[in-house]
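Missing here: one protein chain of the complex. Every other protein chain is in place.
Think of it as A, B and C in the order they're written, each chain with its own count starting at 1.
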Amino acid sequence: MARRIRFVEALREGMRQEMERDPSVFVMGEGVGPHGSCFKQTENFTNLFGIDRSRDTPISELAIAGAAAGAAMMGMRPIADLMWIDFSMLAMDQICNQAAKLPYISNGQVKTPVVYRMTTGKSKSNAAHHSGSFYSWFINTPGLKVVVPSTPYDAKGLIISAIRDDGPVIYLEHKLLLNNRGEVPEEPYEIPLGVADIKREGTDLTVVATGAMTVFTMTAAQKLEKEGVSIEIIDPRTLMPYDKDTILASVRKTGRLLAVDEGYRYCGFGSEMVAMTAENAWDALKQPPRQLTTMHTTIPFSPPMEDYVFPNPDRIADAVRSMMQS
Amino acid sequence: MARRIRFVEALREGMRQEMERDPSVFVMGEGVGPHGSCFKQTENFTNLFGIDRSRDTPISELAIAGAAAGAAMMGMRPIADLMWIDFSMLAMDQICNQAAKLPYISNGQVKTPVVYRMTTGKSKSNAAHHSGSFYSWFINTPGLKVVVPSTPYDAKGLIISAIRDDGPVIYLEHKLLLNNRGEVPEEPYEIPLGVADIKREGTDLTVVATGAMTVFTMTAAQKLEKEGVSIEIIDPRTLMPYDKDTILASVRKTGRLLAVDEGYRYCGFGSEMVAMTAENAWDALKQPPRQLTTMHTTIPFSPPMEDYVFPNPDRIADAVRSMMQS
Amino acid sequence: MDTITQIRLLETMLRVRKAELQLAIMYKNGKVPCAAHLYEGQEAIAAGICDHLRHDDCITSTHRGHGHCIAKGMPIKKMIAEVSAKKTGCCGGKGGTMHLFMPEVGVMGTVGIVGGGIPIATGIGLAMKMQNTDRVAVSFFGDGAANNGSFHESLNLAALWKLPVIYICENNLYATSVAVWRSTPIPDIGIRGSAYGMPGVTVDGNHVDEVYAAMETAVARGRAGEGPTLIECKTYRIRGHFEGDDAFYRTKEEVAEARKRDPIDYWKAHLIANGAITEETFEAMSAKADEEVAEAAAFADASPYPEPESALLLSGNPA
Partner (left out) sequence: MDTITQIRLLETMLRVRKAELQLAIMYKNGKVPCAAHLYEGQEAIAAGICDHLRHDDCITSTHRGHGHCIAKGMPIKKMIAEVSAKKTGCCGGKGGTMHLFMPEVGVMGTVGIVGGGIPIATGIGLAMKMQNTDRVAVSFFGDGAANNGSFHESLNLAALWKLPVIYICENNLYATSVAVWRSTPIPDIGIRGSAYGMPGVTVDGNHVDEVYAAMETAVARGRAGEGPTLIECKTYRIRGHFEGDDAFYRTKEEVAEARKRDPIDYWKAHLIANGAITEETFEAMSAKADEEVAEAAAFADASPYPEPESALLLSGNPA
């Protein structure tokens, strides 16, 4: 059997291999240097590549994001680590107004091949400022691509594709997935951006789920299987551009859609999936498409409240059951 | 007949009356002082209220937004003018991470009654950094309300309600509407947040449209009327929380939905309307709900390209026609 | 500084220290659901600054804010209960270790976003000024935060408008793993006051008397309507960035050296030397703080968790 490594190791390996291959690739961010990042994503990079290419920064999210865009225009391929997605709110102008738009407004005279990496989502009582999932904002921004791996295999293939992509890519690492293990080839490989993966085949209902929600849905699927319900799980992996064809093919097959999204409902990716499906697979749908998202609230600290507001395997299974019964 | 005044005058009157009524209300922002704001929204305020209550600021969006939140916690009711919505990208942290969340995380011990005012949308060749419509980000943020008036009457009633609201409200002024005239009572009045307005009654198809799109749709409706197509136009006026009941009642009546949104499609308000309708009025819909939005591109400068990417009355009429024919 | 003040400062420092050490234990025992950022070694700053504040003065603080809250008047039990995620906490369990509030004593929020509290404190000062009070606002933040745009924009605004805000930069030489010299190209952050035409001073943050003296001037200035002050307090972050951080990015020797400069030891020695207290008084004070903290921990322990559904109260959820 192939080597099984952790998500964070797969991500690190992908970055390392690209940095070995291409001297224009480098990492910058708070603590990416000797410390090797918050979750060890760049462990040992300063030994391998020096502090210039694994570059610690001040706590200056706006300048980090903008400097990465500027360096990218000059032929570098920066990986800018913004730590938590929550902190990217300080960098929105440089990400969404500058990096995303420079190639377009310059009429293609410049490129901005930056990867903006951030951790995302729920962890354990990380509370209001460290539990964000607002990637819908990035999806809403022309010029950006958005990538959310759910397995170690995807983590590596997608980071390599993100680095090689000539435009800015938002790469999101879910905190609950970082230590999950999975099979990962040693050699570098790309997973094309925009291509979904069918994480599980099924016949009764399609679940579109991303990041940790994919894993939660896998758990739910096992329970449901025992109850005689077969769900198909599509992980878009890239949320912008998303793989409309694969999602629609599945929905056309099962006739039912449940979008499971850790973001919020209103103008979120869940609504996007429901809308896209309603618009494009109306005839094939046996019932209204549905979504299950984090409840519309600032994230509370205390575990009972925190658990209450997020989707989890039980809640996913319940949502599927209620659809199958109606 | 009642007095007819311009949108910007109605907005100004609403702010002025609230500032007269309540000494804790004040305006702050770049150029709101003696100059009376970019589009004269606060004309004459320094004469009426002094430079303290019509307070010019440096170009410090993050600090403006945060200082407004801080002052609001202390019992003031700031109206923070961020000029263009585009510049609010520099203030997202203070708006969405702080002002929106402080009441919740403090467990109700503090309130943040701030109105964040911004102009929004297309104008004439305002290009990539001055044509934004990304209010879906604010809709996606728990703790915020989002208001988009489309008429002078609504502009006044909604600004008064926004100022009186105890939480943070995003108030968006569409540049193309500022000089439109309409009937506006002289006395202060509130339009409750969260209540839609049926701008036009019709029987064949429901259009949900906001801001300038409401006006464009009115134009389209006249053409369509001549062709024998009767559309009902719902202006939600408040996009968060939006008036689900009114929208659904209309869709249940007409059996058809077209959402016309100046924002982008992916994770935008158009998708939200399509999703919400598909989820809740499935049985009543005669065909798939549809949306017409600005194309997914950075906004180009040159008029032919700019016109190409935005919705306009013709395109709205075409979208309705194509739905009625299918 | 009179003897009563001297003793009160020591008392505050002890209370803060003991509360933090208690939380370290509770964290190890799984009673705190999330790694907390502890304040050990920096107590002289919270004590020296807040001693000048009235209940109607306000502070904003950071992820490392427990000590500021206690020094500002939050009962230890309300803090510990919150950090242990209990319903009786100062925010009913909604905020947690990085989001502590108690407006009735002027705690207007600790903030999880680095630098995020600085504009807020600036706005609090603006309100205080517009309301014609002589109240002052204080913003605590770290060396790391001083490189964020929020710092720059806020100090500029406060200086421009002569707001009664005092900016306290606790330079503990680290921002997570990043040493200050690897983020900040000047020796003293206090220098930055001059970029806004405001007084900027740098003091030894482990010497509560120095902190106290600098704040005395700053508060007087603020109350008199003369505008803001920046005070940099040099100190050291004794523990890891958060509980569980092994902090291998610095040497044991460096930490051992820093421990020798313990602010409580310094002040205790000073007070014993000048006869303000005896070793016995100190022991008694220490025991009293221990007792208060033990009671607070017991209170937190005995308190219930919030109801799950209460998550939606105040949420703005339209459903």
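Throughout what follows, a contact is a pair of C-beta atoms (placed from the backbone, for glycine too) under 8 Å apart; a residue touches a chain by one contact, two chains touch by 3 or more.
It should be emphasised that the depicted structure is a prediction, and the values quoted were computed from it without experimental measurement.
K.L.:
In the full complex, which of C:S61, C:S84, C:N147 or C:T202 touches the chain missing from this view?
P.N.:
From the options C:S61, C:S84, C:N147 or C:T202, the contact with the absent chain belongs to C:N147.
K.L.:
Where the complex has a chain not shown, which of A:D52, A:E201, A:E225 or A:D314 is the residue touching it?
P.N.:
The missing chain is touched by A:D52.
K.L.:
Given the contact definition stated above, which residue among A:C38, A:A71 or A:V215 touches the chain not shown here?
P.N.:
A:A71
K.L.:
Kindly state which of the options C:Q6, C:T60, C:T122 or C:T184 is in contact with the chain not pictured.
P.N.:
Among C:Q6, C:T60, C:T122 or C:T184, only C:T184 touches the chain that is not shown.
K.L.:
Decide which residue listed in A:Q94, A:S136 or A:T210 touches the omitted chain of the complex.
P.N.:
Spelled out, the listed residue whose C-beta touches the missing chain is A:Q94.
K.L.:
Spell out, residue by residue, where the missing chain touches subunit A.
P.N.:
26, 52-53, 57-58, 60, 62-63, 65-76, 78, 93-94, 97-98, 102-110, 142-145, 167, 194, 240-242, 244
K.L.:
On subunit C, what residues meet the omitted chain?
P.N.:
Per the touch rule, subunit C residues meeting the hidden chain are 147-153, 156, 159-160, 182-186, 191-192, 194-198.
K.L.:
Counting contacts across the full complex, list the positions on subunit B that touch the omitted chain.
P.N.:
On the side of subunit B, residues 30-31, 33-35, 38, 56-63, 86-87, 89-90, 124-130, 295-298, 300-309 touch the unshown chain.
Simple rule for what comes next: only the chains that are shown with their structure count from here on.
K.L.:
Report the inter-chain centroid distance for subunit B and subunit C in whole angstrom, where each centroid is the mean of the CA atoms.
P.N.:
Each chain reduced to its C-alpha mean, subunit B and subunit C end up 40 Å apart.
K.L.:
For subunit A versus subunit B, what separation do you get between their C-alpha means, in angstrom?
P.N.:
For subunit A versus subunit B, the centre distance works out to 30 Å.
K.L.:
Among the residues of subunit C, pick out those that touch two or more other chains and give their numbers.
P.N.:
Counting only residues that touch two or more other chains, subunit C contributes 91, 94-95, 99, 111, 113, 116, 149-150, 315-318.
K.L.:
Going by the contact rule already set, what residues in subunit A reach two or more other chains?
P.N.:
62, 86-87, 89-90, 127-129, 296-298, 300-301, in rising order.
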